[in-house]
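The complex is shown incomplete by one protein chain, all other protein chains being positioned as in the whole.
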Amino acid sequence: MNDILITLLIIIIKLGLIFAVVLTMAAYLVLAERKILARMQLRYGPNRVGPFGMFQPVADLIKMLTKEDVCPAGADKYLFLFAPGLAAVTALMSLAVVPFGPTIEIFGQQVPQVVCDLNIGVLYFLGLSSLAVYGIALGGWASNSKYALLASIRGLAQLISYELSMGLAVVPIIMAARSFSLTDIVMAQESLPFVLIYPETFLIFFVSVAAESKRIPFDLPEAENELVAGFHTEYSGMRFGLFFVGEYINMIILGSMTTIFFLGGWHGPLLPPIFWFLFKVLGVAFVFIWMRGTMPRFRYDQLMHFGWKVLMPIALLDVVVRGGFMVWSLGG
Amino acid sequence: MATVLFYILSAIALTATLLCVTRRNPVHAIIYLVHAFFALALLFYVLGAPLVAAWEVIIYAGAIMVLFMFIIMMLELAPSQELQGLVWSRLLPVVLLSLTVLGATFAIIAFDPGGVDGIPVYFATPRDFGYTLFKEYALAVEVVSFQLLFAAVGGYYVGRTDKKKGGRK
Amino acid sequence: MRDLWRDIKGTLEPFWVTLSYIFKKPVTIQYPEQKRTPYSRYRARIVLTRDPDGGERCVACYLCSAACPVDCISMQAAEDENGRRYAAWFRINFSRCIFCGLCAEACPTMAIQMTPDYEICNRDLLNLVHEKEDLLIDDGGKDNEYNFYRHAGIGVVNPRGGNEDETEPEDVKSLLP
Partner (left out) sequence: MVTLTIDNQSITVPKGTTVLDAAEKLGIVVPHFCYHEALGAVGACRLCAVYIETEQSKGVQMSCLVEAAEGMVVNTLEPTAVELRQHVIEWLMTNHPHDCPVCDEGGECQLQDMTIAGGQSIRRYRGKKRTYSNQELGPFIEQEMNRCIQCYRCVRTYRDYFGGTDFGVMGSRNRVFFGRFEPGRLESPFSGNLADVCPTGVFTDKTYRFKSRYWDLQEAESICPHCSLGCATIPGGRYRELQRVRSGTSKEVNGHFICDRGRFGYGYVNHPDRLRVPRINGEECDRHEALAAINDKIEKLGGEAVGFLGSSRTALETNAMIKSWAEQSGSKSVCFECHPQRDNAARSWVALRGDRGRSLADIRRSDFILLLGSDPLNEAPMLAAAIRQAESSGSQVAVIDARPVKLPFKAAHLVVRPEKLSTIIRALKSGAFDNFERHEQLFFEGVLKSIKKAERPILVGGGDLLQAEGVAALCELMAQLPEAGGDFVHLSGPNSYGAAMLSGAAPDFETILDDIITGKIRALVCVESDPFADYPDRKRLQEALSKLEFLVVADYINGPAAAKADIFLPTAAPAESAGTYINCEGRMQRFKPVLKPGEPLRITGDGGHPPRRFSHETPGDQPRSAAEFIANLVGQPVTINDLRQQIAADDDRFSGLDQPEQGMLCRANGELPTTVNREDVPGKGDDLLHLLPVADLFGSGPLLSYCSALDAVRSAPCVVLSESDAASIGVANGENVSLQTAEGKLAVEVRIDAKALPGLVLIPQTGADAFLPGGVMIPCSIRKNGARDE
């Protein structure tokens, strides 16, 4: 009984810690993005609230919480209210399987630095990312606005398309690690991160992940100059905030996944493992921001063309070649 | 514990399916169906098949239903106005299906009046699943995968742009 | 193949550009602390000027309100005892004004002019609705010497036919050829 209680306690503490860290990270990622983009464009970015604008996320939060919550006339009310929650919750739920570090011992307890080391962790992540589509789709559809609906349709098509190549790009990793468990995958990279062994798979995965994050150059569902603000055009206040925060949590998740699959997870010299993990995730996030500051947006037909006719065949080919090579090298 | 979860989940799945069938608004119907799939996936998980559970979510909830929704949004289907009066020809499938379900339930109760003590749980790891699939049913899997490949190639062929007519490069 | 190389180069090079820009000094002017001096033809707060004789230049011809793309100018014309047309009231709603300058361009009497005073933000919208008293200044602005009534021959400032480019009024009953 005591053991169960302690396990529960540890899980709750872990959950609390992860939520606190990830939500703060998401908030400051917004600030970091604004600052970095501003500097890339020879501006200062937010610098009024607190020293160097450090309290900007707090100000944003207060603003969003105090804004009027508008529900447009003709909207499907319940779905409209439900969609932002869905978007944020699916993003948060993925965190459950992310291993931040190796198992450590606290007070004689073996504590893995992951909420739940699922043996099908990879599939769990893929399943949740496929459910994330509903947030966008329902939000856009329920708004009863043409811009939002168009954005939903675009978002649906884009996410389904790139999920495919993302899933395929994970296959060689699973084959190499011989496990669906994320912890096992990290453990398999103890000596060498997979990015060095599978550079082309990494590229495919990274591009697909960028597309999944709905960020520039893949931000067609919220293209400001075509669709006003896309699927969240009609949202205001904290409901918009949920979409917004979901996007940045998503960025952290996708960064984590990139780290776990290719960059060797928490492995690294000198520094404690958790720092290496965070460092790598933030590095990936910086690259996302960097991309946003650099690249123009795809045209819709280019996006579809690239996803289906370039990325998907290459990913398939990659699976076949890498699989064949693996079978050959095993001598089977 | 597992039995309680089983009953809760099956109740959710049944209710969601029933609601899905009775909704006039196609998008609402899809949401309920997704609920049902989700409950079903959890049922699989509870019954010891996590891999099937994951595939259920990824393929049915994540891909097929999303495609359905995509199409409904594109077509902008209004809630059907036709079902005003109940006609016998429309009621017939409902009656037939209800009879079948009732009959099946009755048969199960009749043949197994005591019921089984709890539900037996067999845990299937992805490894077991993979061995079964690719060892025992390798041929079937390959046939199906070739069919899919043909379908993909065919789709590409049908959807190609005619360069002579000046389609996009 | 060369195309592919060009494409890869074209995709990667901008990344270097944006990265290098992070380390350059921003060009932003930090507004309330640093202020820039606008050029004299900067288009900001609108004023109504006076002619060199001290009279109101505005004749309430409604051209500025017609030219205004956001309809922020309204007025009512009236006539004083000398036959001079003037604005009984004249109102510019600066909360609507987009400072496009079309009003100043349309003004035939050079009454309405734009100044470089751009700091007119206010918390109360009503304080941005300026009446004639708020708009009228005691100066001729950019074209100091011009007086419309000295050129339009209807006898308001000078007696009829008394402007420099006019002859005395005709005697229509004269029988002279």
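A, B and C label the chains in the order they appear, each numbered from 1.
As a working rule, a residue touches a chain if its C-beta (ideal position, glycine included) is under 8 Å from a C-beta of that chain, and two chains touch if they have at least 3 such contacts.
Computed from a prediction, not measured in an experiment: that's the story for all the values here.
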item: Chains on display which the left-out chain touches in the complete complex; value: C
item: Contact residue for the chain not shown (choose from C:1, C:29 or C:126); value: C:126
item: Interface with the unshown chain - residue positions in chain C; value: 59-63, 65-66, 76-79, 85, 88-91, 108-109, 126, 129, 131-132, 148, 151-154, 160-161, 165-174, 177
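Keep this in mind: only the chains that are shown with their structure count from here on.
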item: Topology of the chain contact graph, where touching chains are joined (line, ring, star, complete, other); value: line
item: Rounded Å distance, chain A centre to chain B centre (Cα mean); value: 27
item: Residues within chain C bordering two or more other chains; value: none
item: Chain A partner contacts - residues on chain C that touch it in the complex; value: 11, 14-15, 17-19, 21-22, 24-28, 30
item: Complex contacts: residues of chain A adjacent to chain B; value: 76, 79, 118-120, 123-124, 126-127, 130-131, 133-134, 137-138, 141, 149, 152-153, 156-157, 159-160, 163, 167, 180, 301, 309
item: Touching residues on chain B, where the partner in the complex is chain A; value: 25, 27-28, 31, 34, 50-51, 54-55, 57-58, 61-63, 66-67, 69-70, 73-74, 125-126, 156, 168
